[in-house]
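One protein chain omitted, others in place.
When the chains are written out, they are named A and B in that same order, and each has its own residue count from 1.
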Amino acid sequence: MVPELGNLSLILALCIACVQSILPIVGSFRNNTRWIAVARPAAAAQCLLITFAFTALVYSFINNDFSVSYVAANSNSLLPIYYRFTGVWGGHEGSLLLWVQILAFWTFSVSIFSRQLPNETVARVLGVMGLISVGFLSFMLFTSNPFDRTFPALADGRDLNPLLQDFGMIIHPPLLYMGYVGFSVAFAFAIAALMSGQLDAAWARWSRPWTLVAWMFLTLGIFLGSFWAYYELGWGGWWFWDAVENAAFMPWLVGTALIHSLAVTEKRDSFKSWTVLLAIIAFSLSLLGTFLVRSGVLTSVHAFATDPRRGLFILLFLAIVIGGSLTLYAWRAPKIGLGGKFSLFSRESMLLANNVLLFVVAGTVFLGTLYPLFLDALDLGKISVGPPYFDTVFVPLMIPVLLLMAIGPFVSWKNASIEAVLYRLRWIAMGTLLFSIIALLTQQTSAMVVLGLTLSIWIVFATTSHVVQRLRQASAGDSLWKRISNQPRSYWGMIFAHAGIGIFVVGVTLVKGMETSSDVSMRVGDSASAGAYNFTFTELKKVEGPNYIAARGTFEVTQDDEQIATMHPEKRFYTVQKMPMTEAAIDRGFTGDLYVSLSEATKDGAWVVRVQHKPFVNWIWAGCLIIALGGFLAASDRRYRIGLRKREEARTRTAETLQPANAIS
Amino acid sequence: MHRSLLSAITLILVSYGISLPVAAESLEKRVMQVAEELRCLVCQNQTIADSQADLAIDLKNQVREKLAQGMTEKEVISFMVQRYGDFVLYRPPVKSTTWVLWFGPFFLLLSGFIFLFIKLRQRQSSIEILSAAEIARAAELLAEKSSLKEFQ
Partner (left out) sequence: MKRFLLPLGIFLIVLFFLGAGLRLNPREIPSPFIGKAAPPFTLTQLEEAKNNFSPQDMHGKVWLLNVWASWCAACREEHPVLLDFAKRGAVPIVGLDYKDERQSGNKWLAQFGNPYQLSVFDSDGRVGIDYGVYGVPETFVIDKQGVIRMKHVGPVTPAVIKEKLLPLIEELNRA
């Protein structure tokens, strides 16, 4: 009964989404206020219905209703209850429902936090989001319904993929989808602006906090995916340039370009047509990611059960949404003005350079991801494009990004002098240069490691120096805390995000350049080493979990004959899915991780063991978290908070009446 | 202040952070280097270095054996290509069908910057003509901005 109700509410949600995508938009062009007024209640009703459907699926999972095929395929009565809950998004159909749920949530949020916007704009924004919802709801209902039943009901389910039975997997998809889907808000704002032909600083200010929040979630989602792969896949990799990772990374890169370009549009009313295009592309790439992962056109470590019919459906949807919006763009964009003027060297031009670079990087990832498909479709052979290609091409492209990133904040708006910027950065530049020369001369490391460290030092120090210089300039009498809290949050957001990148680069450089790894065949009593660490295999025993059995090893780790860790890697066998899983043991540390995993038992009773030392790997995750924190700070800037804005505007108006001359100056 | 801070941190980093010993070019390291270039054909999308599939382990053993016999990395890789085709290479060979793949990004970068430069030059020389409505809007925006400045 419950699954049927869930299904019914999905159908109703689809009907409402149809209404929401047509009436308000048409109404906004005909000045029909009654049609315009449909938008907000429709968004609320849709959100309610989809939440009900989502709850219905959760209910079926919790209660082990194996007559629902999706539940039977992704759960089991032995599965712990929290994994039964996360099993909801463990497969294609349910993750699609999560997608739609999050879209409904974003739509509803927009309808609430948009009181200060003109009603026509809200109607158009919600209408566009409704249209996206129509696409995904019908995709789900027509090709991949999570509420489909099987008769007769299975006695027990086929269990959740053991890889997904993990805490990281509980929160990774929701965060990632919050990011993906969040870009739909920026997209809807862009389309609404194109429809009205009014693209101005106000538009940028409305969409900027939404974009920042989505970007922050996407950062966290990608971070968690990588973090999860590192400890759960059992061989110590953290980024593979797999199609599914690239599918998330491309919108992230374009989204990063977008938040920078929105800053210019908001502050200086420039780059308008470019910013709109970025907003369209960021969301288009999110949709493309959905297509790539769910259609099976590429081989990926993360393939949902694929079905060409589904692929065709999404492709059609892509054609309508992206094709339609790009057509609208081609029609409307030529009428968008240029906006504020600025000189060849200015904050604007630096940000534009940032955009070009990030866009080229995203284009490269796109090319590398889809190139095998292009060649195959033209019958020019089958090739693989993998980590060696991306590493080779990506690094030289990132060097200018990282170099410019440190300089950008020092360059003033409109018109800047190169000399002044160089003057402000002279000590940092000299120190960084000195570091790289000393490191090259005294350290036996590769040039790549020195380059990476040099860039990260450059970024971190230049960013820190910017803060110091700025705080010094603040009014003399204030305490340090007052000076810090007087800076706008968006400033701190930028500082944190940039510093986070610097820390991230430290981690990547040292892991890539200095990690040691060896696969050794070991029996109890044997020793192996990775770097300066010695691993001794002291014990092996059998343990039993709720839905698996496991071999559990004990390893004593010593460094210079001093014991530093005891580690317990496991090799699990999940009995229902009949799938082996490698549970690595990780000893985390500030300057690096020790990583032991049991690969497999050889015929003669020994184990192939992978022992690794991963220097500074946690700096990668720390960097990501700091970047995301930057996004959060920027999004929470007081000028985006409605209540505050209203009060400030009221105050300004009084100020204007009193001192009109002052307000315009 | 900057100077002392920098030199201190430089010293710390140089002496501590990156003073890890560099592993010798051991056989195992060379095996891993080659293995990272090769695709595990039975896996979804993994290098044979990462994969623990049977075939990946066999191929890694082959790589080890051939390197130990004195083959160069290049020779081992072409040994694999002879048997499994270009598909086995994660670093596609540079040839006419992959020119776009290899040179595309740098072409894109170059044209991006040329485009950027031309645009910026044009923008510098172009004179904006504002309509009366736009001027009014601009004044409004300015007012809004200056009000914000108070809080920044």
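Note that a residue touches a chain if its C-beta (ideal position, glycine included) is under 8 Å from a C-beta of that chain, and two chains touch if they have at least 3 such contacts.
It should be emphasised that the depicted structure is a prediction, and the values quoted were computed from it without experimental measurement.
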(message) Just to confirm, in the complete assembly, which displayed chains does the hidden chain contact?
(response) A, B
(request) Please pick, from B:Leu59, B:Val76 or B:Leu101, the residue that touches the omitted chain in the full complex. (result) B:Leu59
(message) Among A:Leu312, A:Ile399, A:Ile437 or A:Ala601, which one touches the chain that has been omitted from the display?
(response) A:Leu312
(message) Of the residues A:Ile112, A:Ala377 or A:Val468, I need the one that contacts the missing chain.
(response) A:Ala377
(message) Residue by residue, what part of subunit A touches the chain that was omitted?
(response) 273, 277, 280-281, 284, 291, 295-299, 308, 311-312, 315, 318-319, 322-323, 326-327, 329-330, 333-334, 370, 372-374, 376-377, 381-382
(request) Touching the hidden chain in the full complex, which residues of subunit B are there? Just list them. (result) 41-42, 54-55, 58-59, 62, 81-85, 87
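Assume only the chains that are shown with their structure count from here on.
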(message) Can you work out the whole-Å distance between the CA centroids of subunit A and subunit B?
(response) 18
(message) For the complex, give me every residue of subunit A touching subunit B.
(response) 200-202, 235, 237, 240, 242-243, 267, 269, 299-303, 337-338, 341-344, 349, 352-353, 356-357, 359-360, 363-364, 367-368, 371, 375, 380-389, 392-393, 396-397, 427-428, 431, 434-435, 438-439, 442-446, 449, 453, 457, 461, 465, 487-488, 510, 514, 516-519, 531-532, 582, 591, 599-600, 608, 615-616, 638-639, 648-649, 651-652, 655-656, 662-665
(message) Which residues of subunit B touch subunit A once you look at their complex with the stated criterion?
(response) 2-3, 6-7, 9-10, 13-14, 17-23, 28, 32, 36-37, 39, 43-47, 50, 52, 57, 60, 85-92, 97-98, 100-102, 104-106, 108-109, 112-113, 115-116, 119-121, 123-124, 126, 128, 134, 137, 139, 141-148, 151-152
